[in-house]
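For this view, one protein chain was removed and the others were kept in their places.
Here is chain A:
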Amino acid sequence: MASRSPPALGGPLLAPRLSPAVPTWHPTRAEAAPMEFSELIKTATVENVLLSRPGLPAVRGTLCITSHHLLLSSSPRGDLELWLLIRNVDAVEKRVHNLGWYQPPRTAGSLRDTRVSGSSGTITLRCKDLKVLQLEIPGMEECLNIASSIEALSSVDSVMMMYPFFYRPPGLRLQQGWHQSPLERHFQQVASQALLRSSQPLTGPNRRRCREDEKLLGTILDEGERGFIIDTRSAQAAKQARMSGGGTEPKSSYPQWRRLHRALDRGRPLQESFIRLVEACAEQGMDRWLGRLESSRWLSHVKAALSTACLAAQCLDREGCKVLVHGAEGTDTTLLVTALAQLILDPSCRSLEGFQGLLEREWIQAGHPFQLRCARSASSHGRGKQEAPLFLLFLDCVWQLSRQFPFSLEFGEQLLLTLFDNAYASSYGTFLCNNEKERSLCKVKESTHSLWAWLNQPEERQKYLNPLYSHNPLVIWPSVEPQSIQLWQGLFLRWIRPSQHLDEAWAEIRRLVEGNNSSSKESTGKRLSQSFPDPTAGTQNGR
């Protein structure tokens, strides 16, 4: 478990032992509850709580709630069994059962405990990383208190009250990881191939024109050159957007551009697809699994996103044309398409660093509203209007690419899982806020740690590497046929499917590749020492 979510990532932690990187059991300075939090915590500790998780043995211990974490230390040994970032809690379900009988105190002065003997409650925590935890808590009142504390703490809105502003991991400096400038670097690289993104033009119902915009798009293309505009909405949706002031580029005003419409779902339909898929995965031993998988439509979204990205890449690479991608705001499906297209075309985006740069550039700096989109995960039935798993859809598409081209990405599934976890609940500031402006107002870069700084520590970095990676300078064109698109079991069934045998297989792959590396080195070393038969070399090796 610990290897899945390293302790210091602070997010969905299920560590069998207290790891040195984790803040200690007693709340540290950072954990000490400020006034705002202490008001929300109605009951801070309960003993004799039973924790159960699917596929793992149940644990009994002491439950403790701090400002940002829920902790369970098993009794009697006191090993920490659970360290859960409360921000990771997506939904709290409570059920109280009264097993005993209620006995009112007989005499007024009796010191008899009026608590219902034998009553208890069960809290089910549905986490944003799709994990489900069950806590059986003795005492109805404690149970209700704990539940409402978790609910209150998990829905604190203020960004600056969130854990990243309190988290100070050892070995990292605050500024580390924030000062990359991937934008500049990237512009130099892809100057010749132009992939542009924007939001929709504000054509409106009166078919307004904007000379400057037309001129800007005109200057991108040379005399007689043509470009493609890929609109991620259907032609009809784009037309309808005129009613609310938006719209598309009319052919008459942008004669050199050819518009293609590729309708990609976003917003509510995408969120509901995610919810239905997670429900289908959670249902045990059901019939017609493929039917349920289909009716969630998730894989259709994956196929559509990949196809559109391939189309953009094809226009750039095969047709040699300039491509402009936009939807409505240019902060959701647009980014999905441009980021994927770059991964397909540009080998430099497929290294661990290059991929971080891609995320920083195409998602974070480009203003994908992470805070709105990832406020709730798959258990958020009809609560938010702004949630949508676009970033998850992107990660899924990247996973599909990694499956079809197992040697071409430098990073493995573990990185994608970690990114998903951190986008929804994190100890780091990287995915906070909705855009650069908000981040600057909240002083995110000054007051929180960067996820990249953590990931790029040599020891940590090792966990995310793909042992099979070998630089591939070519374009990777995926197949988008249904036979080639699979459910990302590692994510959607992470807490459900047994993974031991698959983990063993990866360990075996690492062993094979590392074995080859070391014998290759050793052999070369020996060879070198032999090809220069100078007497000292011989004696050196002889030692």
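What we mean here is this: a residue touches a chain if its C-beta (ideal position, glycine included) is under 8 Å from a C-beta of that chain, and two chains touch if they have at least 3 such contacts; residues count from 1.
Simple rule for what comes next: contacts and distances are computed from a predicted model.
**Student:** Considering the UniProt annotation of the chain absent from this complex, which name among "Creatine kinase U-type, mitochondrial", "ER membrane protein complex subunit 2", "Carboxypeptidase O" or "MTMR7 protein" applies?
**Tutor:** UniProt protein name of the non-displayed chain: "MTMR7 protein".
**Student:** Among A:S119, A:Q314, A:S377 or A:S450, which residue is in touch with the absent chain?
**Tutor:** Selected residue, touching the omitted chain: A:Q314.
**Student:** Kindly state which of the options A:L56, A:L441 or A:A505 is in contact with the chain not pictured.
**Tutor:** A:A505
**Student:** Of the residues listed, A:S38, A:S244, A:S447 or A:S519, which one is in contact with the missing chain?
**Tutor:** A:S519
**Student:** Which residues does chain A use to touch the chain missing from this display?
**Tutor:** Missing-chain contacts on chain A: residues 226, 258, 260, 281, 283-291, 293-294, 297, 299-300, 302-303, 307, 310-311, 313-315, 317-320, 403-408, 468, 470-477, 479-487, 489, 493, 496-498, 501-502, 504-505, 508-509, 512-513, 515-517, 519-520, 522-524, 526-527, 529-531, 533, 535, 538-539, 541-542.
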